[in-house]
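Heads up, this is only part of the complex; the chains shown haven't been moved.
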């Protein structure tokens, strides 16, 4: 693991914004696949990219940038288990900074893909202000992100949580909007041009896989009607 | 922990009355955050106040007043576990008095926010009468409050349970009504003027966070339809 790592979280959130942002960043920066997370809670799923089957939860690195992403939704009841594994891992690598990415909904703002932020150091708070990112004053956070955020707050690990408004499922443009801010926040060059141009295509590909997955589940359900066993 | 503590419980009840009352009291008296309750049963939730993320179940103290509150609803099936932890904690600090706060519904009284009470010492019963608080003669109590009440009764800890009629969700005015009685009961100066004036605003803020939470849950549910896994 790199020293002084900047760890970026890309677990699924509203609009799959974090996953799309993380995957684009990995491709764009040519990051290296350095491992995957195996769990009894996430079994019997393989994702295929460029005709290669791989695990859906993977870790990538380049320089001191480490990205971990999941291409599947963690069942909510197993979230805390993943949080435990992830915070133990963060504790071990003692990163310089943790950036949490999330799509959110319902802030009701007029602006498209507006970004909101929370940070736990003065320096990061100044950065948020500099970049004119609205701070969340009152609210509630849930999911694995909230566990990671509390862990960083309680263990004095500088962290920033970026949230972007999203209405679509999936929403590549919200991911682009978030990456634009992220590149300024951590001085990374991520050109989001291709993401914006190919947004529609990425959206279609995501939707098709999502639809296939849904149909596959429904097909299994239909077959189970004919299964002699109850479950 | 303070000696001769007066412990006040502010776990969620009908109308979030107890939580609102506890939070207002903490702000108004400038009480100090002295800890939080961590539990595997309440994970993956952070609340944000003044742009600071914190745990949803916290303990505050000032002088001999100790308030514990939860900003989230304890799943009913885990209630007894929390009761066990709380009664063990109450047993250890041997408080001078325990005050349980609850919003209730359906007593069908005409009066707005009428307060009902139960106490387990003659002295506290006299106080209830003095303050013209209706005693509950026959009834049933449920939830964590009922466990704490039985614990106090069976362990001779002076305790009083205050219940206020509420029809709204959330109901800051019912909280104000309850705090007015509470301040007389334990000789505390809690000015409820701001709570009454800002009632509408507090109600709005609460509602917005509640709506966001609900939408977030629905959004997660929608995404799970596309997840390859059953749960």
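Each chain gets a letter, A and B, in the order it is written, and its residues are counted from 1.
What we mean here is this: contacts are C-beta pairs under 8 Å (C-beta built on N, C-alpha and C of every residue); 3 or more make two chains touch, one makes a residue touch a chain.
What you see is a predicted model; the values in this text were computed from it and never measured.
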Complete complex - number of sequence copies, 2 represented: 5
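Rule of thumb we're sticking to: only the chains that are shown with their structure count from here on.
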Separation of chain A from chain B, taking each centre as the mean of its C-alpha atoms, in whole Å: 35
Residues of chain A touching chain B in the complex: 12, 14, 16, 42, 44-45, 72-73, 75-77, 79-80, 83, 104-107, 118, 120, 135-144, 146-147, 149-150, 153, 169, 210-211, 213-214, 216-217
Residue ranges of chain B touching chain A (in the complex, touch as defined): 40, 43-55, 71, 205, 209, 211-213, 215-216, 219-220, 222-231
